[in-house]
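With one protein chain withheld, the remaining protein chains of the complex are depicted in position.
Let's turn to chain A:
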């Protein structure tokens, strides 16, 4: 029972409770100081994660290794940026309540528990701790019909997915006799350890997690929830929870179910193919930027899962690099989306960007960088993300995945280019409001990362390599 190993989570949980209490007591609105405190707590936790020792704790429920460190650091920094995105937006929309950042903080805590889960029970615990604040956040703008609808939809479908996951876990437990990942791995490594019941259980677990990462065919909630939720919440949805769910999927499938690779591989291949194809084609007709980004995120998950489908360490490394790059360019894109206001009112149509290249060249430049990067055009970061997953697919001789992947990336380039076209080729239709400083800073930070990742990719690759090695032993 070495609970000190879980220090980052403990610190984050305690500071979350303290901040919550401190936010309630004063008479006036404490949104801004609480937000700042939450960002501070997240960054503190991120520092602690960097120095975290390796090992298991809390009766084998909790594991800390290079993999969990990489993913947690990613989730924590993404969450911190997510709070920054919400500062100005919430003030203007009249939703500047101190619960908002605290909910994000607790969701991130759930994400960390998920990433470090070493038992089906702690997995479920983390997943629920992540999901419950997200349901509330989706409906945070409660007087707005779309936001309430998004929250309800997300809740109903999320509860269904949790149920499936729980059902799968119980099947696995029933047939294997344990919920601990290490002992599950041992049980399945025996020749007659794999029964049909276990396989059904694994498929249910995959289903529950595929829902969380919004992979086809469990993506249906994504466009509606992305569109309805307040924009900073959407940005958050597409970053920290996605990182956690992908991490968990990788840990579960490559860890305890690593010997069942022949069974789950075809499922992941199909999910990946479906996500890439749907993400490429369904986004073409969208006029709402948030809906478009929802389909784009489905497509990106497809590419990331390609790395998992291969099942090798190179594939896992590709997945990790892909997620890291995706999270930051996605946050940058959402920074632009959050900043889009015309005469004080938030707008989110593609045509609202018309002529941005003239009216606000700096924002337009960052947006163009993000769009070209999402389309996978070198020398931007998005290209390198794709490069490593395609490399894994080629090495594993997954030619269908690789060819479909590159072809769908051309199809999806069309709608990313359309945004560039609207910004640069079309005539302006009135000015957008000037972006607040917090957003321009996020844009510049993520934009510089996206544009200049190519100069110095070695540190991130080394970290991803170490993380992949930790998971695959």
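Assume contacts are C-beta pairs under 8 Å (C-beta built on N, C-alpha and C of every residue); 3 or more make two chains touch, one makes a residue touch a chain; residues count from 1.
Criterion: contacts and distances are computed from a predicted model.
Missing chain, UniProt protein name: "NADH-quinone oxidoreductase subunit M", from among "Pyruvate dehydrogenase E1 component subunit beta", "cytochrome-c oxidase", "NADH-quinone oxidoreductase subunit M" or "Manganese/zinc/iron transport system permease protein". Contact with the omitted chain, checked across A:58, A:160, A:260 or A:394, is made by A:394. The missing chain, though absent from the display, is touched by one residue of A:357, A:385 or A:447; that residue is A:357.
Of the listed residues A:163, A:285 or A:379, the one in contact with the hidden chain in the full complex is A:379. Remark: the omitted chain is touched by one listed residue; of A:17, A:284, A:407 or A:448 this is A:407.
Across the interface with the omitted chain, chain A contributes residues 357-358, 361, 372, 377-379, 383, 387, 390-391, 394-395, 402-403, 406-407, 409-410, 413-414, 417, 420-421, 424-425, 454, 457-458, 461, 465.
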